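Here the structure is laid out as structure tokens; the discussion comes afterwards.
The other protein chains are all here in position, but one chain of the complex has been omitted.
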Amino acid sequence: MNQIIKFTIDDVECVATKGQYIIDAARENGIFIASLCNYPGVKPKGSCRVCSVKVNGRLMTACTTPVSQGMAIENHTDELNELRKKIIELFFVEGNHFCPSCEKGGTCELQALAYRFKIMSPRYPYFFPQREVDATNPKLIKDQNRCILCKRCIRAIHDEKGRTIFAYKRRSNRVEISIDPKLGRELTDEVALKAMDVCPVGALLIREKGFDTPIGERKYDKNPIGSDIEHLQIPYSKTKSNE
Amino acid sequence: MKSFTQKVIDKYNRDKTRLMDILISIQSEFGYISQESVSQIAHELHMSEVDVEQTISFYHFFSMKPTGKFSIYLNNSVVANMMGRKEVAETFEEEVGIKFGNITADGLIGLYDTACIGMNDQEPAAIINNHIFTKLTPFRAKEIIRDIKEGKKVQDMFTASFGDGANRDDLVKSVVSNNIRKIGPILDPQYKIGDAIKKIIKLTPEEVITEIKSSNIRGRGGAGFPTGLKWEFCRNASDGIKYLLCNADEGEPGTFKDRVILTELPRLLFEGMVIAGYAIGAVEGILYIRHEYKYLEEYLENILKVAREKNYLGIDIMGKKGFNFDIRIQFGAGAYVCGEESALIESAEGKRGEPRDRPPFPVEKGYLDQPTVVNNVETLCAAVKVMLHGGEWYRSFGTPESTGTKLLSVSGDCRFPGVYEVEWGFSVNSILDMVGAVPRNVQAVQVGGPSGSLIGSNDFDRILGYEDLATGGSLIIFDKTRDLLSDVVLNFTEFFIDESCGSCSTCRILPSILKNKLEKILDARGVKNDIAEMEEWGKILKASRCGLGQTAANPILTSIKNFRHLYEDKIQKTKDFDSGFDLWRAVKEGCEVTGRVPNI
Partner (left out) sequence: MSKPIVATTSLAGCFGCHMSFLDIDERILELMQLVEFDKSPINDIKKISRKCDIGLIEGGCCNSENVHVLKEFRENCKILISVGECAIMGGLPAMRNGIPLSECLEEAYQNGLTVKESNDARIFPNDPELPIILDKVYPCHEIVKIDYLLPGCPPRADLIWEALIAIITGNQIKMPYEVLKYD
């Protein structure tokens, strides 16, 4: 039996099924919690830290923490929004993000969050690292310049035997994503497309695809990321959160 | 190579969770893990090649390129530098004819840097093919290279007599010294093996937990979680197989007390593991030891063998029907973060040592997703004494908040570096006295390693304990001649950068930004705002998943807090803004490539 529990986000009363992660429960209550590495239906791994909320005064990632009865969650506070903004800015200096020439522009979740948080420019100096573009795979191009190491591809894509096709390589600030040379060769169009869709940024691209929607009509050109969640008509959500 | 690899894979039953052991065997045999071996392992274990490679490339002591018939890993941590590492490193480079990070053309010798190897009381130290060399000098470096070139085996290269105590054991034969300087209830050599086991099997597991709880002992690995409570959580966790993991990763720079226990009192530790295993209802214990201590492997395996023969381990232990428990040793492969309990579990499962998201905690879902207790070496040793003499007896040591004793690893500028067992509640001043450091010459003490804090004389009257200065036991002393910012803070910050598992944005990216700022200040280009920004940005790290990221800014933040004048002395007083941009530097490369003279 699914047990229904009550909890609050910024004092707004919400309900959820026991065991749901905070971020999913919030979504169902019409509340958007910003995140980059979370993807519906894929096992969470709190790696981007953007969805950090406060529970009992402690920072927790909303994508990995289950809600519990009576939990009081802080989400849309100045302190947390400022923290998220600072975290989002980190990605822009870590990699090389030339949005004007990026196939993912307008549909990229990193960019969309930056718009939502009104980031004019990151506060940190740029690293301008030397990163490779890997074009050895017949279907996918991997551009390490844009990869935010969210692990979505690792977690979402497996072959029929459950083997991982994407993996981390190295550690620390030298981590990269690699595509298995053997299994990668047998990627179907369908899986390649899924990989591209799963990737929040323009780091995994299907060859010869991109720039097919004109500027002004792309996903996040007019409406901020998360606005679809906030526009859900949820009966028991009393107020709209997040801006 | 192919058949060796196959043999190893078969030895571990083609078990994916034993990937670490498979890789360690291959790396030790060949000095690297070839692409062919990777393919073979991937095929046999039903993994993808990138999956095998992601584990290999995580660990410092694994390599997919040859590391040399003799691979020399020279410690580059703060204390090694203080004790003369630079001259030793230069001598190695000169004698071998290559720079660190490289291998000779003939594949004979490789030179590598490595983080603290747990020998802070006898630096500079190096690991050569799993053997430890301590107190190196340029002279000794020359000898070593000469010996290698003459074709000697590593074990024949020792010229000094072996170290003290069990370091001389036939199965150890190491020049490492224990340097035990003060003993207390834990290090007390007067104890009879097996007495505690005989005692506890007459009690119920719950009674054991109650006794441990009554001692108020808290974890000695740094986090200080009440041990009895942890055991109880695990005991009460939903059924399933339970595991006990002992954390001997000891990666915090400046800590080496667990090494001394492993050398001198391994039987005490194993007894502690048996007790914990009994209390929580585990059937298997895993002792996870950092790779740097591989020289103790045979010695420890032999002690386990004897313990099995004596039925301290195995089936129906000491005649107690149904009490079955055994211990296996798992080595790491060079990663500080594997000391974090959930990363340690991942690593013991053969994976990258990436910490897990919590909840669930290991007591609910740990090794192989089963309820698991992870305890530090010292915690488990203390538990034996608690069971022998009672919780009340244990509470008579230390302070009400922090009961019992603590093993300190003391190093740096003092006359008697080594291991000291003291009661909690000792002040920093009295420790300085005890270890032969003159308080008036001491500039700073790093308490608790890089993740702890750098304190100055204003804090020397503070006491060690959970209520004041909590510490895993590392104390590094710096006298007034040391340049704290460039010799200590910068080095520790670089340590955190290298050791991050890289999976959280904050911990992967931010420490490098802070380091660049620190270097800007050291370069005399800093302005006031740079200090403020370091303080402000350092807080972002609190959003990281594990303690490594959460404390990665501590060297900078605690030194700003306690030694602000050092920063203020280095910044420019006449400017509010300086981006650090230097036009001369920026045109240098362009001029070189195009053969022009700067016209700026």
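Here the chain labels run A and B in written order, and each chain numbers its own residues starting at 1.
Note that in this section a residue touches a chain if its C-beta (ideal position, glycine included) is under 8 Å from a C-beta of that chain, and two chains touch if they have at least 3 such contacts.
What you are looking at is a predicted structure, and each value in this text was computed from that prediction instead of being measured.
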item: Which residue of B:Pro189, B:Pro359, B:Pro400 or B:Pro598 touches the chain not shown here; value: B:Pro598
item: For subunit B, residues in touch with the removed chain; value: 577, 579-581, 583, 585-591, 593-600
item: On subunit A, residues whose C-beta touches the chain left out of the figure; value: 92, 96-102, 105-106, 111, 114-115, 118, 120-121, 125-126, 128-131, 145, 215, 221-224
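Keep this in mind: only the chains that are shown with their structure count from here on.
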item: Residues on subunit A engaged by subunit B in the complex (per definition of touch); value: 44-50, 52, 59, 61, 64-66, 83, 86-87, 90-91, 93-94, 124-125, 127, 148-149, 151, 159, 161, 163-175, 178-183
item: Interfacial residue positions of subunit B with respect to subunit A in the complex; value: 46-51, 53-54, 57-58, 335, 352, 357, 359, 497-506, 508-510, 512-513, 516, 537, 540, 542-545, 579
